[in-house]
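Only one protein chain is missing from this complex, and each of the others stays in its spot.
Then we have chain A:
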Amino acid sequence: MKRVRLRELTCSRPGAWALAGLLGTLTVLSVTGLLAASGWFITAAALAGLVSGAAGYGFDVFRPAAIIRFFAITRTAGRYAERLASHNAVLGLLRDLRVGLFSHIARLPMDPRRWRSAQLLQRLVVDIDLLDQFPLRILLPWLWASLLLVGVLVMLGLLDTLLLLAGIPLLAAWLLPWFGYRRGSRLAESMVMAEQQHREYLLDSLRLLNDLLIWQRWEQRRLALEQGSARCLDLQWQQRRLSSVLALAQQWLLGLGILLLLMLGMALAEQQQLELAWLLASLLAVFGLAETLLPLAGSAVALGMSRAARDRINTTLEATEQPKPVPAEQPGAPWYLQLQGVSARRPGALNGPQQISFEMRGGDVVWIAGASGSGKSTLLDMLATELPLGQGSCLLNGRPLRKWDLRRVLGYLPQQVDLFDLSLAANLRLGNPQASDAQLWQVLEDVALADWARERGLDTPLGEQGSAVSGGQARRIALARLLLAERPILLLDEPFAGLDATTREQVMQALLRRQRDGLLIIASHQPVSAPDLQVVRVGR
């Protein structure tokens, strides 16, 4: 996905936006036209009545009455249709952005320590929703206000060029919101930062609540929390005041315009150079213009929010690393893996596995043993190419591991498995979308879950993050899913958690049968038994 640019947001559905713009223009013209025409009509009628002595039979009443009704109808219908069109376009746009951003995040690697899922979710849901402010609250209202302003100025100029003097404050009122934009953007940025800090502080405080209470440190923490909250409220207050002050200044400028128009107009009318009916019509047109200009006072803040959201989304887009070029060649049997003096370390970890050496060939099984914290999982992460190789060499079929395309070859059951809020069958089919029900049952049998699954059925939902199943079951469902993907190299981290010795044996037999000539590496703190088992100790 490309960087998000606010002004390109309307490029995705030009037809819909053009329609919305047109309908909106029609609406503001009708709103103003209704007022102006009514004012002209009754003033002209009063004059005609006075001149002809009560019965103004010569006055054409039908045309103005029809025009007034026309404006009344186009005003209503126009606004309804415009809103439907613009919101339809903006919601479609948001949907496209969501899908695009997700694909981008999904396909390119990101540093998991800096980008937590909750943050990315914020981008996908809240920030993208904020982008709609730009077309809806800034772009279109500006367009309409500008067109109407031009219309009013033309009308004043046609009536008498002197009246254009009254147009100067109107022009100023139209320009005024621009002056708030910089401050609006700055406020929006500080606001986001303050809110994020406050949230993190609150989350930490809640996590430590029991301890803080016992340590008599809650009161102090609570004071700090109140300060954080007050800071957020204060920034919000400043945002609101920015809008209010802009609105106040705008109204005063408009008031000045109205006064100027009245004074100049009355002087012109006195010299019989301007008809009163037209003066009233132009005055009411300025009232209509005021209604269209005033919402722009809030656009400074809205633009700030949109821009802050855009920047956050773009930072996220840029944080994805360039995809590493995938090596062209996929390795094949016979397999041969060689590790010589390998060490690795997770970023930020205090220690990791060191000086690991072993060799294995197709059909071999390696058991990586060691206490927790000794680095078994780190070693597997490295073998799965999720961590860089610290020192030593790691060769597959005689070529460095990283020089192979391993995407369809290597299967990894990591320390932390992910199940999805889908049915058991759908979770399993993530490994192989074409798997038949019979294949699913077979693999469930292999991981000793068939009895459990028979009680519930393949359609049983697993809940968010597999919350409906126990930790051990979750691991084995993930193992089953991996087995369905049929990868010749398997790296399994604690596949036997929560199993008794007999079941462990059963699962191990199934693994051996399925792996046949492939490579099988198991990290476990429980004993593993297999013929010709090679034991690699990590740590101490």
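As a working rule, contacts are C-beta pairs under 8 Å (C-beta built on N, C-alpha and C of every residue); 3 or more make two chains touch, one makes a residue touch a chain; residues count from 1.
In the analysis below, contacts and distances are computed from a predicted model.
The chain not displayed here is annotated in its UniProt record as "ATP-binding cassette, subfamily C, CydD", chosen from "Dipeptide transport system permease protein", "ATP-binding cassette, subfamily C, CydD", "RNA polymerase sigma factor" or "Protein FixA". Considering A:157, A:255, A:400 or A:457, the position touching the chain not shown turns out to be A:255 (whole complex). The residue touching the chain not shown here, chosen from A:247, A:360, A:511 or A:536, is A:247.
Across A:6, A:22 or A:45, the single residue that touches the chain missing here is A:45. From the set A:371, A:501 or A:535, the residue in touch with the chain omitted from the display is A:371, counting the whole complex.
Of A:9, A:35 or A:301, it is A:35 that touches the chain left out of the display.
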